[in-house]
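Only one protein chain is missing; all other protein chains are in place.
Read from first to last, the chains carry the letters A and B; within each, the first residue is number 1.
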């Protein structure tokens, strides 16, 4: 029998099954530097120990999306190696700050199964959890993928669809954000004079700048996250594939959009939750990513006097500037749209 | 009103104005590794804790040019986002060593203003200062850029031109260099048998080796420095621009030249000051950088018995080897010259 990992097929999953993923990872200052070098993020709390400490952190926390990518990467060999499509994610909450030196592990529980009518594939819903070396949960999210069956004649399981929120409730936000000492908030160093109260529902922000992506960059990123999904790395097989080229890890687009969003959302120092995301189209090397954001809600948090929450939908495009806010149309999306991400950020009040 | 940063225009600057730049940065061992990986520098003092400590440093100091790039990067959003051209820099002095764990902040003061006769642009002179978390100044330099006016009808300010030295005076050198314990100087480990006394005024050194630059590399570098200048990153707009392609950050060329100069200047363990620099032509990805140096002065420092100072002019080229020392001509520069950098290095006596 082969000793290589064939990945799990649809019939390998069962409701309630718990999978402990391989390759725990100690995240370090080296990972932080690479993350900065890959996206150029300028959010100051994640850049300066001195500033982070002035605000109440013990040191610079890791960028939230770096935590997401590391945990996500661990789930790939078990959950999505035979995935036909990543269908979505929901109820993603950051639950504890992560610091250099912490070791992240990941576990997934199967929470839904539904065979497709073609009998060849099915949808698997998992709840994945990232924990640190003290068994504190740092990240928790639901995700569903379409997975091939090994044997099309295998019987279909009873369909189970989990109940997932469209939007993370505001009273669930902020667990990964220590109490912020607002005296330490220095608008010059933060790079934005705008705080929670300056943003309004319905406000749209073109983040202006564009970033072109190279093959070496997205592969360096996905390997940093130890994400082994084959489509990102193998030009020899992808040349024969649907697109003729390597597909960039969707999380790379999210991190680019988050970094670009600094220009207009510079005070949004923490991503507290991701409500959902849609990778509308794949991104390929050579493409230039732009993005814009709409403020969907502004919520004063009952349990926090220091920070408020903005629900933001950021739309990223490829080779299309965002001064005209290209996005969802009655049918589909405007040309060039590659990502729609719905998430909560925290800002000082 | 838009919340994105439009940058400052010529009429936004006034003499004596002080700008505190955003995004302080804790520099780490991760940054050091990336810097090594981007340029391949082999200067041993910046490579080995054991050697650095034998010479009197408490640990490996950061490469001087890494410090420069981080501080410079912070000034870009406020000073040069609307720059038409980077005209020059002068009187750049390294004033304290920087170690992993230090947090760098940057401030600039406007020291000169001169509207151009076209009424559409003007020259802004600033003195920029990098400080660490203890408010010690680690770097100080003057820089002037040509900046667009927002409104061509805005009145011209009284012209003020700062008095800047052509060459940093030798007695100002060495503040960032601790007393060097010459017993710890090990020529084998340093990689060069030559010390201060072996170099002569007028001596020319072809650094022999060439380094080809890729798009991914210079973008990774500029993002590591959190330098958001648009021309480095956006192929979608640069394709329509003057050159049809992304322009490599000038500091990337400086760091390549400094790393290549190890072959011939291996004992020049510290850049003490930069007298001035001229980016004669832009560099683009795919180009191969070569360089050569001329020793302009050799100065025994009255205040230091351990080290002497060499004033070096390094000329970098693209796709032109330097065995014939291509450089300044009566009119302009020889074909292929991209950089002329005039600086002081320290060497053990």
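One rule holds in what follows: contacts are C-beta pairs under 8 Å (C-beta built on N, C-alpha and C of every residue); 3 or more make two chains touch, one makes a residue touch a chain.
What you see is a predicted model, and the numbers here were worked out from it, not measured in a lab.
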Notebook entry, point to check: Which one touches the absent chain: A:12, A:29 or A:209?
Noted result: A:29
Notebook entry, point to check: Which one touches the absent chain: B:181, B:206 or B:294?
Noted result: B:206
Check: Which of these, A:49, A:115, A:215 or A:342, touches the one chain of the complex that we don't see?
Finding: A:215
Notebook entry, point to check: Which residue numbers on chain A touch the omitted chain?
Noted result: 2-5, 20-26, 28-31, 33-34, 77, 100-101, 103, 105, 133, 214-216, 219-224, 226-228, 230, 233-237, 246
Next item on the list: Could you please point out the chain B residues that touch the chain left off the display?
Entry: 28-34, 36-44, 47-51, 60, 188-192, 194, 198, 205-212, 214-217, 220, 263-266, 286, 288, 290, 319, 321
